[in-house]
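A single protein chain has been removed from this complex, and every other one stays in its place.
Entry: subunit A
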Amino acid sequence: MDMDAEDKPTERRMGPAGSDNWHAMLDGAEYILREQGYACLTSRAVAERIGVKQRLVYYYFRTMDELIVETFRRLASRELVRLRVACQSDRPMHDIWDICTHSTDARLITEFMALANHLPPLRVHVIAYIEDARLLQIEAVTAAMNRSGTSTHLTSDSLVLLATGAALLLAREGQLGVSMGHQQLESAITDLLARFEPA
């Protein structure tokens, strides 16, 4: 990570968070992470990607670490909004599973997991996000299980972990071109969900 602007004292004027430029920079960072990997994420690459001067990046973000954290936070809040919608639907278990399998951005998740191991401020946000998402899912799944009047030996906690873990592995391996056993596991899980939430 380049940190050339890091030692500048803080009181300088900063570009406003949430402005068009700010969003454009996060878009650029997301694109670079997904397409080229965290190793290529520099202020220069972001500036080039969105066609601004490199210095402008440091007008909006004190450091590249800050830009990475903001990129993650924006992504996380977007995902949480979608998850809340799914949790409130008529068939929350199906809709949560649907989100997990169809829109899991395995590439971005892997990049952020790798980055979290090297960047303590990011790690805090990654942990918070995964825990928030899990709590929402557990709450919705517990309610759905109770409503259905059906039970298994699985608690809602472990059902949530099973399903999200499976979705992530399917997405990640799909990226690698591995598909062995994917369909079978998917149908086992959808069969299970159908017991709780019949069509």
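Here are some notes:
Note that in this section a contact is a pair of C-beta atoms (placed from the backbone, for glycine too) under 8 Å apart; a residue touches a chain by one contact, two chains touch by 3 or more; residues count from 1.
Just so we're on the same page, contacts and distances are computed from a predicted model.
One chain of the complex is hidden; its UniProt record names it "TetR/AcrR family transcriptional regulator", one of "TetR/AcrR family transcriptional regulator", "RagB/SusD family nutrient uptake outer membrane protein", "Transporter" or "ABC-type spermidine/putrescine transport system, permease component II". Within the complete assembly, residues 34-40, 107, 110-111, 113-114, 116-118, 123, 126-127, 130-131, 134-135, 138, 149-155, 157-158, 160-162, 164-166, 168-170, 172-173, 175-178, 180-182, 184-185, 188, 191-192, 195-196 of subunit A touch the chain that is not shown.
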